[in-house]
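Working notes, beginning with the structure itself.
Only one protein chain is missing from this complex, and each of the others stays in its spot.
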């Protein structure tokens, strides 16, 4: 039975409990790494709150709050090397920071100003080639087979790249999940799947998403080992991810990690969670909130104190405010970007349409019509 | 662990072994039912061989041989009531007969003559509304969510209909399988999934289809109990199917049955299996062939003797030959059927195109062009 | 009569049909407690319960595939695709099954299914919350494709769609979900599928459009009238396929000029068929080229969507082109 890895898929691995106490053995992770983890989580939280504000100010089209899920994103992605590839979803600001994106780069994207590397193509997605971090497709789960394909390609090309991808509990229902996991199993692809099981897919609770006892157990259907972990315990997530990344790198194939967490905020800034879940439920989960508990652990271990913590928040608060100022000052993207990057070279139809676009701008002025 | 039903999903339930000996307890199935099972299998075999011949004669577009898989189709479908619904795949002649289709009805379809109830729409698919047996979509697996939807509908409408669907090992890789099983689990649909695991999807062996240890274990991913059974043992399949149908009818939800069998013939009349599998492998599996072993069991139990068996084959051989004669004599479908049944009423475009079709037939004659 | 917006009209249509016919069920992501992300199904779960208002797992393929089975069995499912941009996972089920089951079974089974969802741009939705995929469906024999431009039609067309014996793709331009308010009768009425409507009479040029573009086209027509005295007849097609070719031809008999406006990308887009139909069957009526004003041949951008979508300047350019030819 253990060949199927069912115990770990049904289990709930944790290192630090919600009071910040170590459960089992003390983590043998360098202090600097622990502080890094904490810092990334703090930065993610600050940025997340700012994106919410910017959305309310009408500067950002939409934002999917990360609150409560910082540990899963940071813990898992810290297991990667720089050369590794990450296919995130839309709720992993922490992972973007871990990969090396700066707040400013993320904000340029969110505000789709002239420095937006994605040139205003879509909302709420982030990434950059220079960080081997691929901007997510908005259709839930689409990136899963891409991650598997990239991992298969790395293997075929003889690279020792590992590929990681994040997605939500809802995504496990999609055909992409089924295809991706199955290919990964059959071809022993060096890929790590991280489910951020935050218990909800907008208003659909996990019990309506699947009758499987856990999500990690779904790996059994593909011959892919599944591990269930407390996704609000950054150290537990990190350890499990390191193990999975090592497995992948050493040719042992894929791993499915279910990081059990909770979305404390609304689904997106367009959502109203009071329609489908109770205040009590949210309150209950507030006590598992990952930053507070990890802070308590760090303070207990003497790696942090109230003073240093306050400085950290202030430092990154200031850093983020400045980034916002700079990003907001940048000019908008030129209109003509909308006709770029469809093909490597624009065919005649896009050249014709570029002329039409230019002419339409002239006519707008001529007619005295409002120009954006 | 038994809550996940893993033992039965990893097991291999059989009642009669390949020598026709009872393994475990004697089946408590009425003799008449056993003889019916055998008769359906014989009829399926005879019809299968005729369809092969008719294909070689150019009368049938294509045929997917059933040889070796008769037990799974007959055993499972015999668990249904007449009012139940069956969504077969393209390799279950035995199930069609069990449902009440006659050889002649199947042949009218295969030859798409004027009596073809499907009016020449597609090849290798069979079924009829009067038998609650739905002609299969050729895209592998497409019928799986239909079966689940029908089962959900029956439940919503307060009917105690059970729905069964057949599909192959290859079909388990499709998105339709994932979606169908997941919905069935979540909504406790009264549906029975029967995988005919014949070890190959054309040239792709099971090991390239999935790394799961069995196909029945895939049920775990959906909270659907999986049962693995010897698909060449008609009694074992029947018993497991009766159990699953009863479960479904009594509101306990879906079951995933993996009937482990082997395709002894080519994938279809267009296939050349020597390209991808050895003669030895086929020979090895010939010894598990379901009809011979069941016959031996029936003879050992005194329910059949050589004489009666010969009569049975002759009777149904003659029956089938007569059906073929009648079917071959029927006129072809009128040409205009190709424009029917697109909508409940033809919209203007189809009325225009009907005029074009008629005119084209006139012009063909005018030009002296060959008319089909 | 009540004044309603389109969301309310659609909600009313669903509610009335569910009351009228117990076979009508609603399924999709977040259609239950959440009432749909645009609230089109708001409150239905309270009246009809979880059995008839079904929150599903997150798979469009599953939603449509299961709904097809429901329809074959005897229900009248209305499947919501949360944003129509996500319908593509269900494309196999739609094209290979919903559209073909009647034909495949020689008419023995049918799929009286409505697939509805918000479509089109104008709300800064980016590439996956703004698409207009009607051409894909128009090209698929066996489907009926519909897009209303206001509350009255929305209610009447959705009722017709639910009662139809064939699968209907029902596209709802989300940018006008709430901004257009109209009187909507409280009683039972339907707007027939396949019938367009003249929403502004004119004699110089026929402008064929649908959905949110109807309103933009009316503005452009007004501008053209004010500026040049051109009389633009605006046709709201309402049903994109099978479209009301007679209405278009009758109008062209008067105007002899044709402009087609839609949000979908131009190439192989829905306007191409309307143009080609005329070029094949009524070219003699034309005295100028057939102009199309459409989304550009790119994914739908987040940035500068007002320039990407047809706008008044671009419609005006097309009118000028056909009038000054």
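For clarity, chains are labelled A, B and C in written order, and residue numbers in each chain start from 1.
As a working rule, contacts are C-beta pairs under 8 Å (C-beta built on N, C-alpha and C of every residue); 3 or more make two chains touch, one makes a residue touch a chain.
Just so it is clear, the model here is predicted, and its values are computed rather than measured.
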Output for the hidden chain's shown neighbours is A, B, C
Give the residue, chosen from C:15, C:34 or C:100, that touches the chain omitted from the document.
-> C:100
Among the options C:28, C:77, C:121 or C:271, which residue touches the chain absent from this view?
-> C:271
Of A:77, A:113, A:142 or A:198, the one touching the omitted chain in the full complex | A:142
Sole contact to the chain not displayed, among B:69, B:89, B:121 or B:232 = B:121
Which is it among A:76, A:93 or A:134 that touches the chain not included here?
-> A:134
Identify the residues of subunit C touching the omitted chain, counting contacts across the whole complex.
-> 61, 85, 88-89, 91-92, 95-96, 99-100, 103-104, 127-128, 135-136, 138-139, 141-142, 241-242, 264-265, 267-273, 275-276, 278-281, 283-284, 286, 288-292, 296-299, 301
Hidden partner chain, residues of subunit A it touches = 85, 116-119, 121-122, 125, 127-129, 134-135, 137, 139, 142, 144-154, 156-157, 175-176, 178-180, 182-183, 186-187, 340-344, 347-349
Since one chain isn't shown, list which residues of subunit B touch it in the complete complex.
-> 61, 112, 116, 119-123, 137-141, 170-171, 173-176, 201-204, 208-210, 270-271, 275-276, 332-333, 335, 337-339, 342, 349-350, 353, 356-357, 359-361, 363-364, 367, 369, 372
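Definition applied: only the chains that are shown with their structure count from here on.
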Going by the average position of its CA atoms, which chain sits the greatest distance from subunit C?
-> B
Centroid distance [mean C-alpha coordinates] between subunit C and subunit A, Å | 35
Sites on subunit C at which at least two other chains make contact | 56-57, 59, 61-62, 89
Provide the list of subunit B residues touching at least two other chains, using ranges where the numbers run on.
-> 175, 178-179, 182, 186
